[in-house]
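Have a look at the structure that comes next, please.
Note that this complex is displayed minus one protein chain, with the remaining chains in position.
Here the chain labels run A, B and C in written order, and each chain numbers its own residues starting at 1.
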Amino acid sequence: MAYQAAVVGASGYTGAELLRILAGHPDIAVTTATADTHAGAPVAGLYPSLARAYPALTLDPLEPAALDGLDLVFLALPHGESQRLAPDLLGRVAHVVDLGADFRLPAAAYEQWYGEPHRAPQLLPAFAFGLPELFRARITPETSVAAPGCYPTAAALALAPLLAGGVAEPSGVVVHAASGVSGRGRGLSAPSLFSEANETVAPYGLLTHRHTGEIEWALSEVHGAPVTVLFTPHLVPMTRGLLASCYARPATAGLTTQRLVDLYREFYAGEPFVTVLDEPPTTKATLGSNAAHLTVRFDDRTGSILAFGALDNLGKGAAGQAVQAANLLLGLPEATGLPALGLQP
Amino acid sequence: MAYQAAVVGASGYTGAELLRILAGHPDIAVTTATADTHAGAPVAGLYPSLARAYPALTLDPLEPAALDGLDLVFLALPHGESQRLAPDLLGRVAHVVDLGADFRLPAAAYEQWYGEPHRAPQLLPAFAFGLPELFRARITPETSVAAPGCYPTAAALALAPLLAGGVAEPSGVVVHAASGVSGRGRGLSAPSLFSEANETVAPYGLLTHRHTGEIEWALSEVHGAPVTVLFTPHLVPMTRGLLASCYARPATAGLTTQRLVDLYREFYAGEPFVTVLDEPPTTKATLGSNAAHLTVRFDDRTGSILAFGALDNLGKGAAGQAVQAANLLLGLPEATGLPALGLQP
Amino acid sequence: MAYQAAVVGASGYTGAELLRILAGHPDIAVTTATADTHAGAPVAGLYPSLARAYPALTLDPLEPAALDGLDLVFLALPHGESQRLAPDLLGRVAHVVDLGADFRLPAAAYEQWYGEPHRAPQLLPAFAFGLPELFRARITPETSVAAPGCYPTAAALALAPLLAGGVAEPSGVVVHAASGVSGRGRGLSAPSLFSEANETVAPYGLLTHRHTGEIEWALSEVHGAPVTVLFTPHLVPMTRGLLASCYARPATAGLTTQRLVDLYREFYAGEPFVTVLDEPPTTKATLGSNAAHLTVRFDDRTGSILAFGALDNLGKGAAGQAVQAANLLLGLPEATGLPALGLQP
Partner (left out) sequence: MAYQAAVVGASGYTGAELLRILAGHPDIAVTTATADTHAGAPVAGLYPSLARAYPALTLDPLEPAALDGLDLVFLALPHGESQRLAPDLLGRVAHVVDLGADFRLPAAAYEQWYGEPHRAPQLLPAFAFGLPELFRARITPETSVAAPGCYPTAAALALAPLLAGGVAEPSGVVVHAASGVSGRGRGLSAPSLFSEANETVAPYGLLTHRHTGEIEWALSEVHGAPVTVLFTPHLVPMTRGLLASCYARPATAGLTTQRLVDLYREFYAGEPFVTVLDEPPTTKATLGSNAAHLTVRFDDRTGSILAFGALDNLGKGAAGQAVQAANLLLGLPEATGLPALGLQP
């Protein structure tokens, strides 16, 4: 019999993608979906794509007591809301996967990047950073999971082999990223309008984007010492997809592109969702899937390492990764129910 | 010395396009721009594209007295607002071009399609329908102008030669149209979001879209008797551009494609902005210009006439056409200051 | 044990989509992929999205003898090539699904629309028109299948309930369609370039598009008497997706939108891939899936019926439908291995 799950915040794009993936999961059944702003609406009305799988599912207002006894709850909420909800929720359900930013950082780093103290710091140790490829051992049936954001996932996967092995310097790292517009969510704002976002490239969040903290935290954990990163996100005119183009300085001599590619292949050997390509990755090849595509180059001329990570910001960058972590929480094979192939073209 | 003009409603896309076109107009100078929702903001902040032309222009709140004595006022306001403003405004300024829907239809037709009585029916006779190619003689320095919408402009230009000449039946006309998303304006709504409008074709306003009334009115005037039209608009994933694909039944025998193309060339001979092509028109060739591209076909096999009209919904479909009409109001050469060439590619 | 299959013409978009779908099919395994123009290339090089599923699959040159004994062969070839191949192939393999145009029409209709005589008319009776929703009974383990094109699938599904029931007149039918650019395939041509196809709507194939013959044939079969259709395709700037907007005249009195929607729901009751919506369908909701979304309206004002069909041109419009038909050939449950949910957003 399938585990019973809820998607809290199911009207947003991440919530909808969770519903899509879980519809094909053999061992998890969604019994509840909540969304305060669209409470009462049928899921199939907001997302006709989901009509076949959820013909009768209606969005409920969020009521923690209504989740009592569920095996699994996914939280796909705006920043800050999981902190308020978690203290009441954790005891009611068996497992929680939070897709928001609330439980990803230590309290001090949280306050640094979000400009306000954490509301539930006592719960932070209960959450594992839900990036299985780098922190698989920390995700156990006893933990909750804080699934990382789309930018940190791409950047950390692209840079981890360099920093884990001491191949790159931990300072002077540059992460330059391009994201599809769905990364901004379904909220109404001028930069999310088609006529504003189409046919343009728009840098934003210069110097201070909050995902910087997550990228630095994850890489510092991998490196075993502090890593500093200059992170610059850009919006590009596509719905889904995220590419992190990363620059680092070598910490060792004798690097070549081939040695780096070999290092990456070894580092990610056996991973079901990470593929190291010879050619530069493109986001399109990961569309709709939980795949991450990487490559790496060494530029002898300028003495620089160049690493790329491509993924679907709603897949491996959000809902796919959350389901991957949930599989670990439930003791299921990690790849269960997850689409591994992108939609190309 | 240049005529002094105001753009009322300058924060929207039509207002911004008016500012762009007027920046290149040798005889009209914009001295005032208003926008209630962005009052106080510099135009160059909302539209960095306009920074060079309007480095110091700030959006004012709308105050009719502040427009006193202007030579020309363009109204680019949401539906219903021109009706409230016009009675106070008309005596204060020399010429008014309204780009909204308020003064395009007779009172009865207005009520039929907009579901409420007109607030200023006494002013309707003062407004000429601002489609110069079909109603040039009505646009005189003594009139105000109600510039037609983007869909009616494309459909009326594409079908007028058929109905003016009695070549097509006045019933059974079908107008199937595809519009870029900027046609929805800059207002915040879910269907205008990039992630909703991208990579999809979305029919909307089935059977009841309000532009039906304008299309029927314009063609009925041209035909000299009532014309009925089934109009079905679709959103397509592009910022600008509008294609009307029109179907009509022949009212005469002996039609051929060549005769129809010749008829169109004769009908629009001398027009500076209408080009009749041999090949099917595409919207891209009109991007950013005041051009309308047409072609026509006769299908002997099914006994149908097929007529196409392509334009830029913000150009010939809105701001360009308004400036074209303003040139007539001011007694200037009709093409003054108007871009005639599209941006291709 | 899985059935062994080949994809002939695997370098094109339809071939790649077949490989993607079949990678998730529990009962069919692709053992061979051919592509003359890219023979020798690894599938994963052309389509990195497929690297995980086909790490070692290389494109072979087409050699019929190499297909001997296969359970199933999909032909995804340019027009005309299946005719040359089929006589040699049919005896070598258990089942053939042709995704090209060669075996969809009777010989006379083929010659009318393709302008040349059919090369293998003796084989035409062996092929069933592979649109299961309308011709399921004809698709048996003894037949081969000619899977219909994307436009005919959308148009026939959208109009069949009207013509099967005598609700609409068989003349005066208009099919106005918009397709994503992948419908043109992967061949190199100027209209397929991004800079030509982006930000524009482009009608093409006016009056003479070859899919007209297929649409008319399928609807005539459903109607039991000849149906004539004026078909006008348009390219719109998206990769995948196809919308058919169809106009027909009522053949009976007393129609209402509700009665038509009810008729459609009844007509397609139990179909796993056809959903009749209340709201207008959009192509996006079907992206990457085998779904077709329909709705219908009756316009009392103009006496017209308006019917819409949306699908993914590479999914239900090509590869998905071919796999659906293959399931019937193999005696498998019809929905086996087919994605039913679109990728939204």
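The definition used in the following text is that contacts are C-beta pairs under 8 Å (C-beta built on N, C-alpha and C of every residue); 3 or more make two chains touch, one makes a residue touch a chain.
This one's a predicted model, so the numbers in the text were calculated from it and none came from an experiment.
Put simply, the hidden chain is in touch with A, B, C once you look at the whole complex. Of the listed residues B:Ser11, B:Thr153 or B:Ser289, the one in contact with the hidden chain in the full complex is B:Ser289. For the chain left out of this panel, the touching residue among C:Ala5, C:Leu59 or C:Met238 is C:Met238.
Listed for subunit C, the residues touching the missing chain in the whole complex are 13, 180-182, 184, 186, 188-190, 192-199, 237-239.
One chain of the complex is left out; on subunit B, the residues touching it are 13, 16, 20, 23-24, 45, 47-53, 182, 186, 199, 239-240, 272, 275, 277, 279, 281-282, 284-289, 291, 293, 314, 340-345. Annotation for subunit A: contacts to the undisplayed chain at residues 171-172, 174, 176, 178, 180, 195-196, 198-204, 206-207, 228-230, 232, 234, 236-241, 243, 245, 247, 280-285, 287, 297, 299, 301-302, 304, 306, 308, 310, 345.
Here is the rule we go by: only the chains that are shown with their structure count from here on.
The chain occupying the central position, as judged from C-alpha centroids, is C. The chain with its CA mean position farthest from that of subunit A is B.
At the subunit A-subunit C interface, residue numbers used by both copies make up over half of all numbers present, so the two copies contact each other through mostly the same positions. Subunit C has its Cα centroid 39 Å from the Cα centroid of subunit B. As a whole-number value, the distance joining the C-alpha centres of subunit A and subunit B reads 45 Å.
As a whole-number value, the distance joining the C-alpha centres of subunit A and subunit C reads 36 Å. Of all residues in subunit B, those touching 2 or more other chains are 180, 195-196, 198-199, 237-239, listed in ascending order.
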